[in-house]
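Let's look at chain A:
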Amino acid sequence: MNIAELDFYTQAILSLAALVGLTSFLMLGQGRLLRLIFVFAMQGFLLTLTTVLAAYSLNNHHLYISAVLTLVLKVIFIPWMLRRQVLHMNMHRDIEALNNKTTVMLGGASLMVFSYYVLQPIVQSSPVVMLNALAVSLSVVLLGMLLMISHRQAVAHVVGFMSIENGLFFAAIVATNGMPMVVELGVAFDVLVAAVLFGIFFLHIRTSIDSLDVDLLNKLNEVDK
Partner candidate 1 sequence: MILVLAYCAVLLSFASGVLALLMHQRHNLLALSRYWLKKSPESNEKYQSVIDNSLEEKQFPIFLRQAVFVLLGFSGIFAVLAGMSVLTSKEIITDQISLGLPWLPWHVRFDSLSGFFFLIIGIAVSAVSLYGPGYVKSYDENHHPFAALGLFTGLFVSGMLLVLLADDAFFFMIAWELMSVASYFLVAFQHENPANRRAAFIYLLMAEVGALAIILGFGVLASFATGFTFDELRAAELSSTWASIAFVLALTGFGMKAGIVPVHVWLPEAHPVAPSHISALMSGVMLKVAIYGLIRFCFDLIGEVHWQWGLVLLVLGTFSALGGILYAMMQPNLKRLLAYSSVENVGIIFMVLGLSMIFMANGHPQLAALGFLAALLHAFNHALFKNLLFLGAGIIHHQTHELNIDMMGGLIKRMPQTSMLFLVGCMSISSLPLFNGFVSEWLAFQTALQVDVLDNGVLRSLIPVAAAALALTAALAAACFVKVFGLIFLGQPRSHHSDKAHEIQDKGMLAGSMLLAGLCFLFGIFPGLIITLINGVAGQLLGETLPNDAALGWLWLAPVSAKQASYAPPLVLIGALIAAGVSFWYLRRNPSTVMRRAETWDCGFGGLTSKMQYSSSAFTMPFRRIFAKVWMIDEQIDKDMQGAMNQDVAAVRYHLQVQDHSWPRLYQPIERGVNNTAKVVGRIQTGNIRTYLGYSFATLILMLWVIS
Partner candidate 2 sequence: MNWLLAVLQTMLFVALAPLLAGWLKCCKCRLQNRKAPSIFQPYRDLLKLTNKQPVVAKQASWIFLIAPYIIFSATVLAATVVPLIAVDLPTSASADVIVMVGFFAFARFFLALAGLDIGTAFGGMGSSREMTISSLAEPAMLMAIFTLTMAASTTNLSFAIGHVLNEGFVLRPSFVFALAALILVAIAETGRIPVDNPATHLELTMIHEAMILEYSGRHLALIEWASQVKLMLYGVLIANIFFPWGIAETLGAQALGYGLLAIMGKLALLAIFLAIVETLFAKMRLFRVQEYLSFAYLLGLLGMLSHIILEASR
């Protein structure tokens, strides 16, 4: 199927999906925390755009609310909070040395392929656009995990975590035109609480180990010293 044959809405969704995927890649390779947070905010913004687009074209009003929630939470509140933390901790000049950056990037790329591969069986029963969107969101989820695995900073972990949420949200909007309102509200509430808790935890971790490097949190283990 040629992309030119699709309607404008679908084309737009696919382009946005590509952009969202791109932001995930950008985050994966990003060693500077402030830029990381910025890219994350971008991803949130793309998500908001997608939601608005979907709401408009499907004429689904509650998606507007979702869009607003996304905007407030993912684009404004969380990046703001993280940025404040980073500045407060005086970490904005640090560059995290990423091991095997190329390998990670290549792994990320193969994850994308893998996502398509996994979701292939669904293709018979649904429009291609959904498959593509789902595949992108799955790869965003997986890339988010990869981000957390490859980064040592607690801030990066939060970003990764939130980017996984973004991926899920993207899937929910594109593939299913949004979840039921009550669920969305619940999810948003959870994200909000989680964000607040993250803030609290940064404080605790900092007072406890004087750093936000999660590799230092390794007292509880089963390995013989």
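Selection rule: all candidates are chains of the complex that A comes from, given by their letters.
Definition applied: a contact is a pair of C-beta atoms (placed from the backbone, for glycine too) under 8 Å apart; a residue touches a chain by one contact, two chains touch by 3 or more; residues count from 1.
This one's a predicted model, so the numbers in the text were calculated from it and none came from an experiment.
Which member of 1 or 2 touches chain A in this complex comes down to candidate 1.
Remark: chain A residues 114, 117-118, 120-121, 142, 145-146, 148-150, 152, 157, 214-215, 217-224 touch candidate 1 in the complex.
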